[in-house]
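Every protein chain but one is kept in place in this view of the complex.
Naming follows writing order (A and B), and every chain is counted from residue 1.
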Amino acid sequence: MTTLYKFHGGVHPPTHKAQSTRTPIVPLPLPAKLVIPFHQHVGNIAKPLVQVGDHVLKGQLIGMPEDGISSAIHASTSGTISEIGMQVVAHASGLPDLCATLSPDGKDEWIPKTGMDFRSASAADVRQVLRLAGVVGLGGAVFPSDMKLRVGKHKIKTLVLNGAECEPYITCDDMLMRERAAEIIKGAEIMRWALEAEQVLVGIEDNKPEAIAAMQQAALASADDIKVIAVPTLYPGGGAKQLIRVLTGIEVAAGVRSTDKGVQCFNVATAQSIYRAVQCGEPLLSRIVTVTGNVKQAQNLEVLIGTPVQDVVNFAGVLPDTDSYIMGGPMMGLPLPGAEVSIVKAANCIIASSPQLFPPAPPAMPCIRCTRCAEVCPSELQPQDLYWFAKAKDFGKAQEFSLFDCIECGACSYVCPSHIPLVQYYRFAKSEIWARESDKTSADAARERFEFREYRIEREKQEKAEKLAAKEKAAAEAKLAAAKLAEAQATTNVTPPPQTEAEAKIQAAIEQAKLQAAAVKPKNTEQLTPQQQAEIAEIEARRTHIHALASSEAESPKE
Amino acid sequence: MLSALLIMSGIAVVLGAVLGFAAIKFRVEGNPLVEKIDAILPQTQCGQCSFPGCKPYATAIAAGEADINRCPPGGEEGIQKLADLLGVEFKPFGGDTAAPKPKSVAFIDEHTCIGCTLCIQACPVDAISGAAKQMHTIISKECTGCELCLAPCPVDCISMQVIEEKIGNWKWKYPLYALQPAH
Partner (left out) sequence: MSAFFSPFISKPDSVSAIMLKVMLALLPGIALYVWYFGPAILVSITLASITALSTEAAMLKIRRRPIMPFLKDNSALLTGWLLALSIPPLAPWWLVVVGTAFCIAIAKHLYGGLGNNPFNPAMIGYAVLIVSFPVQMTHWITPHGMGATELSFVQQLQYIFGGTLPDGLKLDAVTMATPLDTLKTQLHLSLPVSEILTQPIFGRLAGHGSEMVAIGFLIGGLYLLATRIISWHLPVAYLGTLFAVAGIFHLLDPAHYVTPLFHWFSGAAMLGAFFILTDPISSPTTHKGKIIFAAGAGLITYLIRVFGSFPDGMAFATLLMNICVPLIDAYTQPKVFGKKEAKP
């Protein structure tokens, strides 16, 4: 048996999972329109490849990954692109982002799909396939999976598959593991091969016995060393760092990559998408979404990316007193600006919320330093200190107390008896610090440009001054030379009688030098004979021809 | 009595010698305070502080000739940081300096631009690209919003556009909650 480790803190919120695991996964019927954002992943926004009016097939690439960290976007079904513009997306700000609106034609026609045998390809090829298939982390972090499959200088000993799903209400991974365990395991094999990992550990919380059984069954059929391990149910045990700690004992600090410690962690749904992309040639077009909360029939649906949330909740029978929707779980979820936003790759769960289900928090009292928050923090931080510093906007101290180690799991806010919205303070502090850092970078750049400008102006002034000085100097010299020449001519007309023999010799030498100089100088450049002129013209013509040849060679590309 | 006097003077001489030695051995060249102040200033080089750039303003503050509340682009936060650094009282904006404005960048209306290069010569960070009789354009990423280009333009084709809040630059707001009296 693998030894299991513990992580500090953690809470036990009521799970509310039974209501959505009664029925199997059902595909959601095709919606009337799909709104597909181009930015559903960490990194650069995908570049649109289509225009309004284009007809696209299911799985067709409509957004090309940009350079660096980026991923692809595809048409989730066949139809026509009716709009490309800014629409409200599932983001905390409620601000719009670039989206493609797709009107389905009902045929659901696929592009030609070609799978590959990954064992006969190179890891780089497999990664390229995944990049163009738009496969990103489906646990919620939506980091491009192809980049996570890169092997750096550290050997990867363990591949961890995250089937913990620790947040209440969410059951999409649970149902996926129950129904498609074989595909997940096959995906794990591909990832293990790409990372050259020695072993695969699948962590599943022990409140999912059916999923554990299904995955264990599927793992037996695999030739690879894949162990399915039940971990204790404790929120936030599904956090990547927490699961790595529980399964391997390794503590990956903030700012350190887990690959530096020889571990890489993926969500089970990502593993399944990797299998479908590599083996079946299917890009990431849909995902399992748990729809639960204030609905008649809580269930798990297979939803196409870009489906409006309204369609999803209507299918589950949303009740009339629902006043808002949450994307994600009740601990870390995002309140949606409205039901018109669409399902994106990160949408693992939609909770229909009503004032009865999630009553508004009682008014916050002052902090009484009870340190219940510090007791439950999985990152072993001091949330009350971070709260005081964030409240006072003392960002330097907040960073000293490891603000950026906070994973925003919400356990601290959950236990606070004064009901202080702690995570809001940390989010505020983090975004302020990032904004200040970017301001500082711009200010430093501006200072550099300003200083260079000053230097450039100085340099131009100096160059001008030098030129002017040189000109004046030349003019002065010319004047001096002319004066000397005039003087010399004046002196030759009146040759004084040589006073000594030496002086007479010097005089003779000077005369001789003058005659020699005259002999060297071209004597006749003015009156040219026609023959000489013709010769000169021929030479000039040859010269220009050579020049023309040289410049044309430079323009035409070399072979 | 005499011994006490001698001892005290002896200590004074020794300590004075130590201080003098330290003043020579550990001398710091230049005025690092000016650099520290300049690091806080936003480098807009706009001249709203009535000095020709951020470094001259920093020098004036270090010399005690200028007040710390003369820099609108730095905002109230900049004043607070200067107050903390210098150990003086915070002083709000007022008097003859303008109040801070929302951050904006310049924009040249290309239909009206005549290519005179007067704005290029005015920009303190060389954020305008162009040449004589060629189209001029603002390099938005480098523009600090100092507005020094607005005045020289003879055809008044430059306008300031407030930087919009987009998903890329959106920030969480300061959490404000009011304690309501319980019902």
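Criterion: contacts are C-beta pairs under 8 Å (C-beta built on N, C-alpha and C of every residue); 3 or more make two chains touch, one makes a residue touch a chain.
From a predicted model like this one, the values you see are computed outputs, not experimental measurements.
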Which residue of A:179, A:206, A:251 or A:302 touches the chain not shown here: A:251
Residue in contact with the excluded chain [from A:42, A:116, A:213 or A:332]: A:332
Selected residue (touches chain absent from view) among A:371, A:399, A:431 or A:507: A:371
Contacting the left-out chain in the complete assembly, out of A:19, A:324 or A:399: A:324
Touching residues (missing chain, whole complex) on chain A: 5, 7-8, 11, 13-14, 92-94, 168, 241, 245, 249, 251-254, 256, 324, 326, 328, 330-335, 353, 358, 360-363, 365-371, 374-375, 378-382, 384-385, 401-402, 405, 410, 413-419, 421, 423-424
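One rule holds for everything that comes next: only the chains that are shown with their structure count from here on.
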Inter-chain centre distance, chain A versus chain B - centres from mean C-alpha coordinates, in Å: 32
Touching residues on chain B, where the partner in the complex is chain A: 38, 41-45, 53-54, 124-127, 142, 144, 165-167, 169-175, 177-180, 182
Chain A residues touching chain B - in the complex, by the definition given at the top: 39, 89, 91-93, 95-97, 363-365, 393, 421, 424-425, 427-428, 430-432, 434-435, 439, 442-447, 449-450, 452-453, 456
